[in-house]
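This is the structure I have questions about; it appears just below.
Missing here is one protein chain; the remaining ones are kept as they sit in the complex.
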Amino acid sequence: MASAAVLAEIKQEMNLETNEPFGKAIWDKKLKEGPGSTPKTKHLYKRCRWAHTAGGLYVDEEIKISLQRARLYTEAHKANAGEISVIQRAKCLEHYLKNCDLYIQDEEILVGVNSARPATLELYPEGGAANMFDYLEDETLCPPELYDEGVEMVEYWKQWSLSAMCERYVDPEDLRVMSSAVTGETPVWTHFYTNCIPPYQSVLEDGLEKRIEWCEKNIKNAKAKLRQYPWNGEENFPLFEKIDNWTAMIISAKAVIGWARRYSRLARIIAEDFDLSDSVSGANQRKKELLEVADICYNVPAKPARGLKDAMQSKWFCYMIVQNIERYSSGYSQLEDDLLWPYYKRSVIDKTGQPMTRAEAIELIECERLKVCERTVTKGRWMRIIHPGINDLHILSIGGLDENGNDMSTDLTDAILEAALNIHTNEPSIAFKYSPKINEKTRRLVYECVSQGYGFPSIKHHERNTKHSIEKHDWPPEVAARWALVLCMAPGATGRYSTQHSRNEGGGGIDGPNQGLLALWDGYDDWFSKSQVGVHTGDASKFTWEELLKAVRTQIENSAQLMFMNKEITSYAEGKRLESPFLAIMDDWNVEEGVGAYERYNKPYTNTWSSYYPGPLAIADDLTAIKYWIFDKKKYTMAQLLEALKANWNGYEEMRQEFLSAPKFGNDDDYADEIARWVFDTSTDVWETVKMLGAPKGVQHIAQSVSAFVTRGPMVGAEPFGRRHGEPTHDGGVSPYMGLDKKGPTAVLKSVSKLPHDRMKGNQLNQRLPVGLMRESEKGFDVWTAYMKTWHDLGIDHVQFNVVRTEDMRAAQKEPEKWDHLIVRIAGYSARFISLSKLAQDSIISRTVQELG
Amino acid sequence: MDNNVLVTNVQRFSTNDGPGIRTTVFLKGCHLKCPWCHNPECINPYKEFYYLEKNCLKCGHCAEVCPEGAIDFQGVNGEFPKRDRKKCTRCMICVNECPYGALETVGREWTFDELIKEVEADKLFYENSGGGLTVSGGECLDYPEFTAGLLKLAKDAGIHTCLDTSGFAPWKSIEQVLPYTDLVLFDIKCMDSRKHLEATGVSNEIILRNAQKIADATKKMRLRLPIIPGFNDELRHIEEVVKFARELGPAVEGIDLLPFHNWAEGKYKQLDIVYAFAGVGALFPEHVAEFQKIIENNGFEVTIGG
Partner (left out) sequence: MTCKDCKFFYPVAEGEFDYEQGKGDCVNALQDSKGKYWLVRKAKEDAPSCANFKPNLK
């Protein structure tokens, strides 16, 4: 039973005096007063420059491209022509950080930006022409005066870009298939999308100056080694490259210190010379704040963080460089409570460094959340389209247990959750590493966030994921326990050492439903690309059940092969052309070994994974319907089915109804669930058979969906389970098709528990729970706790919840202006409902509602 | 054994029909005719069908096949087909023939095997939440053998059991099921016999007597009070119930306030029944906060929504 004392403590911390259910009280309070726990964050929320996209377009029309980064990078690249690539990359970064414009906005206490002006997007010409033209040719984004200059840059980079380099290793026929987007994600070099986990700890603990000294010492030692008699070529030869890498690291780290100190100077100038009388904090207080910012930005990231303010700022600076300036890299990956706890403890609890109150710490976290919402992100259209309603896949992780099974959540964990409750932003999403062993207060706050309808925390099974990393990635237990999600679903190591740096190591995916369909059509796609994109597997009208399964497996193998090849090519090319020396100096392994950030040979903790999206369950439901009506009941033949599918079910409505009524995954029905298990086992077999660099146990397999289930509708033809071409596909990794789970959340969990979770790195599951139970009743927490306990007992990997009223969503469709606070869970992240396309909105509405009487 | 017991729904993840996460089995048939009924499909003891307009493509086939001429159809450009339920003999031909799933049977016979398998499927959830099986309706005491049999099967499987009843049943029936019942959820609509008769079609003497007898048998019970606007949403009613609850003695574990909601409106429409509460707004916890306080002050544990 829920403890009344815990609830009372939370209410007191959040200044809520009410006897109403907590969730309802806080919801009503926010509607009345607006989000934010202090005047500062209330103000920042109101004037927040949301930078999310919808339908591939930036919602804020003021957002435009700037060529500042592209220009400075191009200048430096030319000026350093012929230089070793990694040093050239460091010089580009240095040139940019010296000369770029900087700004600090009103009321900010956390500073640092990646754009020339608020609401501008910076471009990455080194990625390739496709990504540049995507922005240059969009009149809504590109001011006309920039177009010619942009085109000139594309021309220059043609010979040096990532795409130019990658394409040379690929057969044109394969390139056509990969670019069709039918079999899976298009190659990284076409959208220049990547992801990583910055090893923040090293910078927060050491400061960059110490790391520069380390590199200098390494160079000194290496040079001494070269002079040692007798010469040893085997040992000495690799040192040349290492010296280059250390040199590049030093250049970039010094540049980052200098850039941070430019902020320090700016903050001081504003404090001392400008009128601050309209500040919501009052001119004197604002001046004090700015002088403190100046002090902080002078200190970090050069030196170790003295307390929470330093730590937060240092982390933000590193984030800006690694994921926005040196490269664009998606996400906001970190185990935030573990990372910041020593500093929080020092400042808030022990008051020994940068002392502050708990409420001030929460305000700072609210500021951080808003800052993430303002991050302008430049990524290829394909990626923007499949991430509607957000800027980017910003997901941080908290919670979990240490290697001895002790609860790792702290007062900071709670503060992070309380800040999320206060500020009501959909980004960054939070992933909670769940275990029933975690204390009730933290779990209660997780529950309260879920009840607000945020869709986060998204919940991952702590123990299961830790065990998987130990068994499949061979990470030591203390590393495996401290995982954070890289993007939506995949855990990666955090800390100082050997974290994941690139999407080519872990990320990317193939399409689910099309693998099954290609098996029906001899590898031909008649719906989107109108071309042969799969392998020839024969005329399906003559297939036996066994032959059909074999054809499906063959199509999966072929599409997966293209994906894995593409990942390794890009990885190789990144190392040659697009090194990130600042990311490298953050990582102890890279500094120790003098290797580039994208090196994967002999990497200690690799994180080799890739996904299916949208869900492979489409294959399962399709196969189940076929088995049921064609091979078991023998009411129809394969030929008849193919005819009906060719007609997109038009004129075959009765037959479609029957195929729709065949057993479906998600209803605790072994008939369907066993076929689903076959699909997952088969796919995991294929993944495990593949040996990517540094992954002797094979690539780890994840089923997730992003929100591709709506946007991919047109790319997936009519399906045997009853779906027509164009309709949304299966939504999450292991979520039943919307509306086809008829037996409620417990039956869904039972079905999902039959999948091979132990073999997989992740399985995304969406569930909808009633608002009445979750937000407006007293027993919601107890019911949810029991549900979560069972979920945990069943060993299911993941679950995330939509707690939203159908009527509210309908009302928001009618009067969007009144509902800008409505957040829904889409796939791996939470989006603002009103920013979604009508189709996406409708499909969320039609997901099974368990509104119970 | 009771014949032809129809089940309208086996609802897993029930959270409002007793403690914890439960599976509720709804039996079809009830002698009361409460106009606010949340489960109108459970009133008649025979098979009926829903008409789901959203699936209907106005093909007119149902009108063609109906042997009774009970379906009026004016062509594709006219209105949706209309059913005259008085003429309908529930032969279900139209339901079986509708190609688009717009007609759907409510009520089917389940074997005990099927039922207990479905109930046992969520055992883990019951164990973790203190939940179990609830047999409800309609009035499940109209089928005492069936209900007792099902409850017994659950008990034998180690599953907690609840009986959800209007209390309107012969004591003999109640006696039959009590041994397999861990907790009785007992509805009280109103304490005034005349008013009760007017609203529900039966007076409440038997009901109140049964409540007393169950209490005397020291069976644990919770009183469930539907709060209906314009009928019993008044302090006096609550005070009377509290007084009655005290008389019942320690058997009463708590009282559940069930504020009126109008989610059933759709079901009325699908059954072509006029809904007396159409357009009446739902009540929210704040509307019954005062009632809650009174009950609490009298020393009873109270929930809103059960």
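Points worth noting:
Going in written order, the chains are labelled A and B, and every chain counts its residues from 1.
As a convention for this text, a contact is a pair of C-beta atoms (placed from the backbone, for glycine too) under 8 Å apart; a residue touches a chain by one contact, two chains touch by 3 or more.
Bear in mind the structure is a predicted one, so any value in this text is a computation, not a measurement.
Remark: the absent chain touches shown chains A in the intact complex.
Between the chain not shown and the residues A:D28, A:D101 or A:D820, the one that touches is A:D101. Among A:Y124, A:W214, A:W259 or A:F543, only A:W259 touches the chain that is left out of the view.
The hidden chain makes contact, of the residues A:D28, A:E62, A:E235 or A:D820, with A:E62. Although one chain is hidden here, its contacts on chain A can still be listed: residues 47-49, 62, 97-99, 101-106, 117-119, 254-255, 257-259, 261-262, 265-266, 269-270, 273-275, 278.
Heads up, the rule we're going with is that only the chains that are shown with their structure count from here on.
Interface of chain B with chain A (complex): residues 11-16, 20-21, 38-39, 57, 99-101, 121-122, 124-125, 128-131, 261, 263-264, 284-286, 289, 303-305. Every residue of chain A that touches chain B in the complex is listed here, in rising order: 19-21, 24, 653-654, 657, 661, 668, 743-747, 750, 772-773, 776-779, 782-783, 785-787, 789-790, 793-794, 850-853.
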